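Every protein chain except one is present and positioned as in the full complex.
The letters A and B name the chains in turn, as written, and every chain counts its residues from 1.
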Amino acid sequence: MGQIKSAKILLVDDEPNILVPIEFLMQQQGFEVRKAFSGQEALDILPGYKPDVVVLDVMMPGMDGFEVAKRIRKLPGLRHTRILFLTAKGAEEDRMKGYSTGGEVYMTKPFDNDELIQIVAEVLEFG
Amino acid sequence: MNNRSKRTQNDRQGRLIGLFLIGLLLFNFPLLSIFGKGEKWGSIPGLFIYIGVVWIGLIVVVYWLMRDISRGPEKPDKILPK
Partner (left out) sequence: MSPLLIILVLTGYVGLLFLIAYYADQRAARGASLVKNPLIYALSLAVYCTAWTFYGSVGRAAESGIGFLPIYLGPVLFALLWWIVLRKIILISKSQRITSIVDFLSSRYGKSTWLGVLGTIVVVVGIIPYISIQLKAITFSLQHLTHGGKVPGQVWENLPVYLDPGLFVAVALALFSILFGARNLDPNERHEGLVAAIAFESIFKLAVFLTVGLFVTFGLYDGFGDLFRQAWQFEDIHALLDFEHAGIDSMNWFWLMLLSLFAVLLLPRQFHLAVVENTSVDHIGRAAWLFPLYLLLINVFVLPIAFAGKMLIPPEMAEPDLFVVDLPLLNGQGFLALLAVLGGFSAGTGMVIVSTIALSIMISNNMVVPLLLRTSTVREGWVDDLSKRLLGIRRISIAIVLLVAYAYFKWIGQRYTLVSVGLISFAAVAQFAPAVFIGLYWKRATRMGAMVGLALGFLTWFYTLLLPTLAEVHFMGVHIVESGPWGISWLRPDALFGLKGMDNITHAAFWSLLLNTGGVVLVSLYSRQNTLEISQADLFVEIYKYQTGSIDYDVMRRQATLQDVTLLLNRFLGEHRANTLLGSYSRTFSKDLSKETMADADLINYAETHLAGAIGAASAKLIMRTIAKEDPISLEEMFRILEQTQEFIRYSRELEHKSAELQQTTRQLRQANEQLKELDLLKADFITTVTHELRTPITSIKALSKILQENPDLPTQQRREFLGILVSESERISRLINQVLDLERTSVENAEWKIEPVELTQLIRHSSAGFRQQLEEKQIQLHLDLPDENVWVSASVDPLTQVFVNLLSNALKFCEAGKGVIHIGLDSGKDQVVAFVKDNGFGIDPKDQQTIFGQFVQVSNNERGKPTGSGLGLFISKRIVERYGGRIWVESVPGEGATFFISLDASAPA
């Protein structure tokens, strides 16, 4: 698990107040963290940053999370990037859509801090 | 966890309660008074032996009921390296 320590995370959510705790938790784990407040901003950051994990909100104004995920999958050099959807939606079809667009895990809000940390760690380990 | 372990969980609770009731009965009057007249087995007081046997019996049964919990692996506190 040693390599996890240096992992890079990108957090995408239009609600800054949700990103604050996640950023804290991820930094506490020793991860490098960057934040984006919209799908477009995330796509701008992604090619240069090449994160290991993207924590992605689904319902965002403009481009939604599924769209962002689809585009991530098309970007060169991001094949190893794992996507974790974090969303207030929980409906069945949304979840399937999450998987079909290339997401690794689908978590609903409100999340449990330890669970989030654990899932990110798991995702990193499989990846 | 599966259904079977849930069942054993409920079974265990039921058995423990049953054992408690049996113990309550064995350690109390009127059963106790059977040995309350100064009987001796050999030279040892019957009461001494009776209570000792019930006591050891309870310990053994609890040990048996709890054996899979006792042997279960300790859960690590944190999965991640800090």
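Everything that follows uses one rule, which is that contacts are C-beta pairs under 8 Å (C-beta built on N, C-alpha and C of every residue); 3 or more make two chains touch, one makes a residue touch a chain.
On a predicted model such as this, the values are computed, not experimentally measured, just so you know.
Note that of A:P16, A:G30 or A:P47, the residue touching the chain absent from this view is A:P16.
Those residues of subunit B that touch the chain absent from the view are 1-3, 5-6, 9, 12-13, 16-17, 19-20, 23-24, 27-30, 32-33, 36-40, 42-45, 47-48, 51-52, 55-56, 58-60, 62-63, 66, 69-70, 72, 74-75, 79. One chain is missing from the display, and on subunit A it is touched by residues 14-18, 20-22, 24-25, 37-38, 61-62, 88-90, 92, 95-96, 99, 105-113, 115, 118-119, 122, 126.
Note that only the chains that are shown with their structure count from here on.
Chain centres here are Cα averages; for subunit A and subunit B they lie 51 Å apart.
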